[in-house]
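Excerpt of the complex: some chains, original placement.
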């Protein structure tokens, strides 16, 4: 029987590294980091022509593989209703982040995208009042140019664009896409008073780059509050 | 044999989601969040006509299902002594929060209520010297109007009333009820220099709304200390 016959096969695997197993595990670890409390945030994983996404509005540390949505990539039509390969049996809503994750796939060929409500990210958007977070001379080299390219250097100035938040997450799609085009080297997009989107070639790189960026938001906020300049380059 | 014959049956279940199993698990996770250290705080769950409550003055991360009190809802008489369906065999005291949890059931038809001594909540009551904590333009949409209604919006100003603490927790019942009536949309009540009460339709919503409010207290305190305005609305 193929997965088309029984869509639940798409999320059943004994492999710990299968996306349907990874997403619950990673969401639980993000919860412990304070990135996805109160049902916010999450991670999606794309493997070739399939995208795995956690549901909306659930406790992220209690997701089960059976809760995962699976979508075809690309979607048959950007203008038609969203198409799914598999929907969970429970009354679960699809993630409002879906269009934003799609930005990372379409504009950066990403294989995974992480969204956090980390307080470090939010504080960074409050203390950097313009439309770009900037920091230099910190451990920036874990971050990749445009998120999927080669590694940045200690001597580079990291720039993460900041877009303004909207009441509905879906409405961020266009401004996020614009920011990604205006900042082709950016490895993520901050959303003012909300959080951050970070992507990578695969789930490992999306996760480790989120850790790197969150680390830089945290140290940047501490530096700013302590009166230490955050950019040394002219 | 019915539960009336052997009240211990009320707290014995192999279902992880049975209230008598959930309360110990949730209290342990609240302990790791710093919400219920030093025996303070906790959670109660109501399922229809039964209320499950953890005992008072015990280590919240070490509660066992056998420690849980079960009460009928509603109580036969508000003026008579409290009636129990099941009391633990050990010398455990009933929770002093019981009358406050009852406020959430009676005034909001809540199915669960969480009480924390979170330092974020306490700091919020110290830095907001009036009788209401206010914040806007943050991730407010995980919170529900009146705690059990529809979701708030990013553009709303969240308001959580602050009542003054009393030496005996039971004595907060009336002022908490008054605050709930004066603020019919409030999803929780802060107690100055003490903590917060938050409720929801069920344990999942009570827990996730507590996470959302605690997140907002934390970011609000950080903003206030950094000199960032916490309310943008006119």
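We call the chains A and B, going by the order they appear; numbering starts again at 1 in every chain.
To be clear about the criterion, contacts are C-beta pairs under 8 Å (C-beta built on N, C-alpha and C of every residue); 3 or more make two chains touch, one makes a residue touch a chain.
Computed from a predicted structure; not experimentally measured.
Student: Since every chain here shares one sequence and 2 of them are in place, how many copies does the full complex have in this file?
Tutor: Here the complete homo-oligomer in the file comprises 4 chains.
One rule holds in what follows: only the chains that are shown with their structure count from here on.
Student: Fit chain A onto chain B over the CA trace and report the rotation angle, somewhere between 0 and 180 degrees, nearest 5.
Tutor: 90
Student: Nearest whole angstrom, what separates the Cα centre of chain A from the Cα centre of chain B?
Tutor: For chain A versus chain B, the centre distance works out to 32 Å.
Student: Residues of chain B touching chain A in their complex?
Tutor: Touch list, chain B to chain A: 137-139, 141-142, 153-155, 204, 207-209, 211-212, 214-215, 218-219, 222-223, 226, 228.
Student: Residues of chain A touching chain B in their complex?
Tutor: Residues 37-40, 59, 117, 119, 122-123, 126-127, 165-167, 193-195, 225.
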